[in-house]
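Presented below is the structure to which this report refers.
What you see is part of a larger complex, with each chain still in position.
Think of it as A, B and C in the order they're written, each chain with its own count starting at 1.
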Amino acid sequence: MLTDILRRGPLTRARLEAFSDGVFAIVVTLLVLELRVPHLHLGSSPQELAHELRAIVPKLLSWAVSFFVVVKFWVNHSYILSLARCASYACFWINALFLMGQAFIPFPTALLGEYPGNPLAVSFFGATLLVCCLLFVWLHHYVNAHLLRDADQYVPSRPLLLRSLVGPVCYALGAALAWVSIPLSLAVYLFTPLFFVVPLQPHRGHAVAEGIIEQEEMRYHAGLHHAH
Amino acid sequence: MLTDILRRGPLTRARLEAFSDGVFAIVVTLLVLELRVPHLHLGSSPQELAHELRAIVPKLLSWAVSFFVVVKFWVNHSYILSLARCASYACFWINALFLMGQAFIPFPTALLGEYPGNPLAVSFFGATLLVCCLLFVWLHHYVNAHLLRDADQYVPSRPLLLRSLVGPVCYALGAALAWVSIPLSLAVYLFTPLFFVVPLQPHRGHAVAEGIIEQEEMRYHAGLHHAH
Amino acid sequence: MLTDILRRGPLTRARLEAFSDGVFAIVVTLLVLELRVPHLHLGSSPQELAHELRAIVPKLLSWAVSFFVVVKFWVNHSYILSLARCASYACFWINALFLMGQAFIPFPTALLGEYPGNPLAVSFFGATLLVCCLLFVWLHHYVNAHLLRDADQYVPSRPLLLRSLVGPVCYALGAALAWVSIPLSLAVYLFTPLFFVVPLQPHRGHAVAEGIIEQEEMRYHAGLHHAH
C-alpha cells in the first residue's frame, strides 16, 4: 500500500530538477572551501608561499577528482530525468537519497585531501562513491521501469543492470585496493568517471535523439511562422 | 487594510519557487559542513582515523535526520504550492518565515551533533522543528483558503487543522521527552517524518491527479500535432 | 557611446532572475553560519548550554533582522523586474552592483551580532543597508525609465524619487543615531523594512494587477480549450 501511495503522481519535474541542480552546484562549489589560505611567517615571501602551495597539492587533486565526479553524476542525472515524462513521490525520495550521497562527498574529499597517505581515508572516499553509484543505479532503474515518456526507450532490466554495475564495481575495487597500494587505488578513482562522460544509452539512442531534434526544430519553426 | 494590501497580487509562483528551492538546496548541503576533518597525530594511521570517525557518528546521524526532515518539508512545500494558481504578498511573507525556519535548522542540528547527551540540545532540536511545522501549517492554510487553482481541492479548515497538527504535536512530544529520556526523544524525531513522506491529500486527490495527468498528456500531444 | 552599448539588448530576464534568486537564497542561508556551536566544559549540562545560548541572542537578533531585510529586497526586486519587458546590459550591471550589496550583508550582520554594543558596528550595519537601498533605487529608476513592458506603468521620476528615498533616509538616520543611542538606532533598523513589505506601486497598480490576472486566466483557459 505504501508503494501504491509513493507511485502517486504525476508530479512535474521542474522543482525536482531545480532542487537537484541547486544541490549539485553547491556541492561543486563548497569543495573549494577546503583549500584554506596558508599561514605565512613572512607575508611577502614568494618562496614561503610557494612552499605552502606545494603542500596544498593533494587537496587540489582531491578537489579536482571530486569536481569531475560530481559533474559526471550531474550529466547522467540530467539524462535520466530527461527520459521521464513526470515524477512521483518515490522518484522524489530516491532522488533525495541520491542527493544526500552527493551532499556528503565534500567530507571524504576533505579527508582524502588532508590524509592522502592514510589507507582508510582513501578507502572511505571510494566507499562513498560506491554508495553514490548504487543510489544512482536505483534512480535509473526506477525511471526506466515506471516513468519513461517514450516506451521505445525501455531497456530490459538485466542488460541495464549489467551495464550500470561498471561504476559500483570499479569503486569497490578502488576502495579495496587502497589497503594494498594507494597510488593504484587513486588511479582507479581517476579513470572510472571516464566511462560515464556520456550517459549509457540504448543502442537506438542516437536515432531517437535525432528524432527529438527534428521535432524540436519543427516546433521552433512552427513557432516562428505562428509569430509572422 | 494591511491584509488588503497583502492580498494584492497576482504574483507568479516562478520566483517564489526558485528562491525556495535555492534555500532548501543550500540548507541541505550546508548541513555537511559540520562534519569537520579530524586532527590526527599520525596522519597515516587508519586506526586513529577509524577512532576519530567513530566519534563523528552522532554528527552523522543528526545530519541524516535533518537532511530527511528538510527534504520532507521540500516535498510537502512543492505539493502545497502546486495547488496555488498564483501567489500574493502575504504568501511571499508566510513562505519567507517558513524558509527562515528551514535556514535555522543547521544550527540546532550542529548543536545536537555536538552534544547528543545534553537534554537542552535535544529539546531545542525538537522545538525548532515544532516551529517549522507550525509555519508550514500556516502556509498550507493560507494557500487552501485564498489561492487554490481549483475550488474542488478546497479542504474545510477543521479537518485540515486536525490532520496538519500531527507534526507539531509529535515534535512537541519529542521536545518534552528529551528531559525524561533522550533515546525516546530521538526515536520520536526519527519516526515523525515518516508520516509526511507523501503530502496529506484530500481523499479525492488521486482522481484529481489523474485528471491533471490526462490534461497534461492531451496538451503534450496537442503540442506535437501543432508542430506537424 | 558606452551608454549606447549598455542599452543594447534585448536580453531575456530568465537568467538574470535565476542568478539573482541564487544570490538571495545563499545570502539568506549563509547568515546562519555565524551562529556557532558554543564550547561547553560539561557537554551534558543544560544549565551551561542555556547560559551559552543566551549569549548568542544578539547574533540571533541580527540574523533575524538581516533575514527580514534581504527578503524585503527580494520581494521588491521581483516586483521591479516583473515590470520589465526584457533586460539590457546596463540592467545586468546595475543589478550586479545591487547583488554585490546583498552579498556583503552577512559581514556587517556578523559584526553587529558580535559587537552589539559598539557604535561603529551598529552604524556600519545601517550604512551598508543605506548603500543597498540606493542601489535598489537606481535599479528601480532604470527599469522605470527604459525597460517598462507597459507604458501605463511609467511613474514620473520626481514622485518616484520622493517615495523611494524613504528607505535610504531611514537607514542614514539609523546609522547616525548609533552614535547617540544604540537601542534607538536598532529600533529604526527594525521598523524600516515594514514600509517595504509590499512594493511601492503606482496608484493604479491595483487595477493593472487585476488586468494582468484576467489576462493570465484567459490565457490559462485558452490553453485548456486548446488541449480539448
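Criterion: a residue touches a chain if its C-beta (ideal position, glycine included) is under 8 Å from a C-beta of that chain, and two chains touch if they have at least 3 such contacts.
Keep in mind the model is a prediction, meaning the values are calculated, not measured.
**Q** What is the total copy count for the complex if 3 chains are drawn?
**A** Shown in place are 3; the entire complex has 4 copies.
The definition used in the following text is that only the chains that are shown with their structure count from here on.
**Q** If I superpose the C-alpha trace of subunit A onto subunit B, what rotation angle comes out, expressed in steps of 5 degrees from 0 to 180?
**A** To bring subunit A onto subunit B, one rotates by 90 degrees.
**Q** Farthest from subunit C by Cα centre, which chain is it? Let me know.
**A** The chain lying farthest from subunit C is A.
**Q** So what's the Cα centroid distance for subunit A and subunit B, whole Å?
**A** Taking the mean C-alpha position of each chain, the two centres sit 24 Å apart.
**Q** Just how far, in Å, is the C-alpha centre of subunit C from the one of subunit A?
**A** 34
**Q** Using the touch rule from the top of the page, what residues of subunit B touch 2 or more other chains?
**A** Residues 18, 21-22, 25-26, 30, 33 of subunit B each touch two or more of the other chains.
**Q** Which part of subunit A faces subunit B closely enough to touch in the complex?
**A** Residues in contact with subunit B: 5-6, 8-12, 14-15, 18-19, 21-23, 25-27, 30, 33-34, 86, 89, 92-93, 96, 99-100, 103-104, 106-107, 110-111, 114-115, 117-121, 124, 215, 218-219, 222.
**Q** Touching residues of subunit C toward subunit B in the complex: what are they?
**A** Subunit C residues touching subunit B: 17-18, 21-22, 24-26, 28-33, 35, 37, 40, 43-46, 49-50, 53, 64, 67-68, 71, 74-75, 78, 82, 197-198, 201, 205-206, 209, 212-213, 216, 223-224, 226-228.
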